[in-house]
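Quick one: the structure is below, questions incoming.
Here the complex is missing one protein chain, while the rest keep their positions.
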Amino acid sequence: MAIDLAYSGETADLIKRTREFTRDVVLPIEDEFGGNITEAGGDELRVRMQDAAKAAGVFAPHAPVEFGGHGLNMSDRAPVFEEAGYSLFGPVALNIAAPDEGNVHMLAHIANPEQREQYLAPLARGEVRSAFAMTEPSPGAGSDPSALNTRAVRADGGWRINGRKFFITGADGAGFFIIMARTSGEPGQRGGATMFLAPADTPGIRVGRHIDTLDRSMIGGHCEVFFEDLLVPDSAVLGEVDRGFEYAQVRLGPARMTHVMRWLGAARRGHDVAVDYVAKREGFGSKLGDLGMIQKMVADNEIDIAATRALLVRACWELDRGEHASNSTSIAKTYAAEAIFRIVDRSVQMCGGMGVSGDLPLARLSREVRPFRVYDGPSEVHRWAIAKRVVGAAKRAQADAR
Amino acid sequence: MAIDLAYSGETADLIKRTREFTRDVVLPIEDEFGGNITEAGGDELRVRMQDAAKAAGVFAPHAPVEFGGHGLNMSDRAPVFEEAGYSLFGPVALNIAAPDEGNVHMLAHIANPEQREQYLAPLARGEVRSAFAMTEPSPGAGSDPSALNTRAVRADGGWRINGRKFFITGADGAGFFIIMARTSGEPGQRGGATMFLAPADTPGIRVGRHIDTLDRSMIGGHCEVFFEDLLVPDSAVLGEVDRGFEYAQVRLGPARMTHVMRWLGAARRGHDVAVDYVAKREGFGSKLGDLGMIQKMVADNEIDIAATRALLVRACWELDRGEHASNSTSIAKTYAAEAIFRIVDRSVQMCGGMGVSGDLPLARLSREVRPFRVYDGPSEVHRWAIAKRVVGAAKRAQADAR
Amino acid sequence: MAIDLAYSGETADLIKRTREFTRDVVLPIEDEFGGNITEAGGDELRVRMQDAAKAAGVFAPHAPVEFGGHGLNMSDRAPVFEEAGYSLFGPVALNIAAPDEGNVHMLAHIANPEQREQYLAPLARGEVRSAFAMTEPSPGAGSDPSALNTRAVRADGGWRINGRKFFITGADGAGFFIIMARTSGEPGQRGGATMFLAPADTPGIRVGRHIDTLDRSMIGGHCEVFFEDLLVPDSAVLGEVDRGFEYAQVRLGPARMTHVMRWLGAARRGHDVAVDYVAKREGFGSKLGDLGMIQKMVADNEIDIAATRALLVRACWELDRGEHASNSTSIAKTYAAEAIFRIVDRSVQMCGGMGVSGDLPLARLSREVRPFRVYDGPSEVHRWAIAKRVVGAAKRAQADAR
Partner (left out) sequence: MAIDLAYSGETADLIKRTREFTRDVVLPIEDEFGGNITEAGGDELRVRMQDAAKAAGVFAPHAPVEFGGHGLNMSDRAPVFEEAGYSLFGPVALNIAAPDEGNVHMLAHIANPEQREQYLAPLARGEVRSAFAMTEPSPGAGSDPSALNTRAVRADGGWRINGRKFFITGADGAGFFIIMARTSGEPGQRGGATMFLAPADTPGIRVGRHIDTLDRSMIGGHCEVFFEDLLVPDSAVLGEVDRGFEYAQVRLGPARMTHVMRWLGAARRGHDVAVDYVAKREGFGSKLGDLGMIQKMVADNEIDIAATRALLVRACWELDRGEHASNSTSIAKTYAAEAIFRIVDRSVQMCGGMGVSGDLPLARLSREVRPFRVYDGPSEVHRWAIAKRVVGAAKRAQADAR
């Protein structure tokens, strides 16, 4: 047993093919439509790109082999997802975009055989999209999930759900919803949530407006969703009643990391574009890339990329060992979200006027990555959680010493 | 004689009225159209808002009194422009948006009586807009003005101008252009530029595409402009031949500062929106605004606002005394561009998901202010200029000591 | 009335003479003894330097004219103190070091005629030193003054004081103490403190060990002080009973600013040393000072110096107008303490191995300035106070709007 950071030959090959597929097939489409996936074709484009990904043998690297995926563990997903993320449309092409990728991951862990057949299989194959309906408008569940307001109450042979959700990614056009609702306890208490599965056309589900956000590359947008006397049968319960928060953790740790992987790819693209620019552009008597202040930005980008990747390796390895990895995923997510923003921001700066224009992809990348410091837990919430563990341990040690 | 930072009663009154006008009349329009001035009505809206500003007695605070302005010096412009900048549309309403405001300033200093009548007077009154055609695409004049490529050569009774300009703010719809062209020397040499005035409908002037940039609030966009055998008479020369770079300095120092004033207003609005949000929003058992990590962001914003304002006071005072103030305007601009970005970025973060959405103005403010670190000289160029002065002085002192 | 940042001719002259005195007379002594004032001679050196300052006409710029000072207001102190601070020993030479300078300021405002004669006059003239005994070890009054633990209780014809103080600057060798003690209320409550004056040789005052701190330039060190059944008469009360916290504010706002002035001078010296070094030292094919990454550090230092100075101007002007200026002094102090640290840290870095060695003064400057982020209120406490005001105002505005 010894430290090893090498990928198997098979994974290395998938990394390489994903890189080529992303750059040759996907990136030109992203650039043609300025990164706006709705304008580029939305679900029609998705199906077309996914067919190409299947043909190239790079489709669904994360999905169980039985459903046509490559069955990669978290450690191996990291470099593959990063390559896919090099284009903002790459994750959609490989069927590893949020929230479908995280939903596949969670369903593979929790769904019963019938649910796997009905929901997981078509999702893994790219036949439908899905949505994860957890976050709510103020004063409901936002950064603090315990504020969950949506309620499911027992009804004849099942449950009746009422509530309003907010920022539900991919809701418009989703084939089904995973719904987080309170089945016991009161808002502000940690316990008592349950997850439900429901086809999107179930009466009582209404998708409202798209929230206009800085990012533009998510199919189906970030929507308001209303559950109005939505009736679901007992078989709609995912896992067990009142264990929803626990299952959310199963989803959240890995989902944080796959966000990092994809966005790291996007940041690397920004960096590459900027390095290419400064290596070429003359100014002040030399290439811009030979000037010290530009070199500093290039080096800082390299450092941020390396550190993000290294933290990702650690967190993924812990997850693959079956650990909760709450601390290392919080650390990796917090560092990455800020580093990725810095990388893109420096890349913009290196390119000056071109950097803030649509003539290069940097301006749109800067918009795409900004929300990552908020999505999947704001940096402040992660820092709070990290510190609480450390300070709490110190308090306990002090108490023990007394 | 003693340090005094108080504004006169007259100025204090104008500050107050500008604040009220901006919040009551202008801000609602900005918010209705999400800060997109073209969608909000473009020049038609401009005229309407300027009429309202005239009625409110807040129009053209910077313009000479003879042309209907208030004739404020730089020191007094600072707080007034900041109030106008509180709305992204405020500067247009008061006729103090870039580039018109800087052009009024420069023409008031350099234009001869005929030019004042033909160009300055209608510009100051808001009857036309203008453009300042200096920057060029690579390898021409960008951050390094000495690379100026556009040429004017003697022609019968005047000059023939050929060249291509880039990022020319307000070009689409401008009534006239101030054109920077090389009349002697070669690209890479500092000397030999001349400024020319030309009505926009002069044959040989062609406005090309709008460059798609992060910011959206500048009327007339940032355009490509082509000069193709443009013929101008000798009377089109602004000031004297070959002194263009010198005049550009007259414009640049103050123009940098008025940029800071306006954008500082925008940053303050972002901060106010965020503070209002965290003072209201519950989370983690208290108001967000009572949590330490949020308090840190609030305080850092206050510090950045105060420091920006204080540096501005210094630079404006030097300019009002007739100094070049190259150093203090570079310092104020560099600090401000980065501080303003930080302020808005923190404000976004404080509001979480709302911050990156169109439900609050923060996402659009974050897009508006990002380019300021590039426009009017990237931070790197200013830092280089600041350091060169200091290190150069040290070298001279060492040589003297030998 | 208009913005004016110029100093009067008289002040300008004092600035110039202070600069020359500091560099010609004081700095060589500091450098000879590596900034360790105890090794350099302690109080004996102090008297010698103060005599020289008197001869040079630069002594006691802050003290009332009636006691031989120049009677400068806060605005005029700023540049004079900065020049004195250029040497770590300069403030002692001019009798404007902490805590004496702040004590002169406070006594001039609050002491009655007898106290002025007995304490203020000799202090202003440099005949004695003083100490301000407020801070206490945990769980007493540290960053949070309301935790004040030292108690004064009525005794026959006066007060009996018991308590333990900590980090009392200048205690060893001080001629008298200003003692903050609780006369009503309980620790944790804001009210109920009184200030007492007592000669150092009063029975019941015991000066303990010097706390070993990073800084070395304060005469009399930072000591532990014990009050053990210390009896003082009623005439020892400074001002009125139970108004101690209020008087502390009179002292704290200005004292914060004079700290900034002095330390800014020290930071400027560090910067000058570094600029001189990089202007001379060859490396990588040019002078270090012509390399972009070094230029960035030089420019950032210039920006930090300018911003600190500008914030100081603002806060001093408010204080001179008789305002509390709690917000602007907190802002200036917080920004300055961090900026001054950055300036010195960058200066160290510019000089590489020399920077961390005793061959240049930078290593010792880096030790001197670090504590400023803690002394006179840690940055976190100032930020908390700044944010509380802003968020509190927003809450009140929301309540009013309801």
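Per-chain numbering from 1; labels A, B and C assigned in written order.
Heads up, the rule we're going with is that a contact is a pair of C-beta atoms (placed from the backbone, for glycine too) under 8 Å apart; a residue touches a chain by one contact, two chains touch by 3 or more.
These figures come from a predicted structure and were not determined experimentally.
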Considering the whole complex, which of C:281, C:321 or C:389 touches the chain not shown?
-> C:281
Residue positions on chain C contacting the omitted chain are 34, 135, 138-139, 142-144, 147, 166-167, 211-215, 222, 281-284, 291, 293-294, 348-349, 352-353, 355-359, 363, 366-367, 370-371, 373-375, 378-380, 383-384
Interface with the undisplayed chain - residues on chain A = 1-9, 75-76, 275-276, 278-280, 287, 289-290, 292, 294-296, 298-300, 302-303, 306-307, 310-311, 313-314, 316-317, 320, 327-328, 331-332, 334-335, 380, 382-384, 386-388, 390-391, 394-395, 397-398
Chain B residues touching the omitted chain (full complex) | 291-296
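The working rule: only the chains that are shown with their structure count from here on.
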When you average C-alpha coordinates per chain, which one falls nearest the overall C-alpha average? Tell me, please.
-> B
Round to the nearest whole Å and give the separation of the Cα centres of chain A and chain C.
-> 51
Any idea how many Å lie between the Cα centroids of chain A and chain B?
-> 39
Chain A: positions in contact with at least two other chains = 291, 293-294
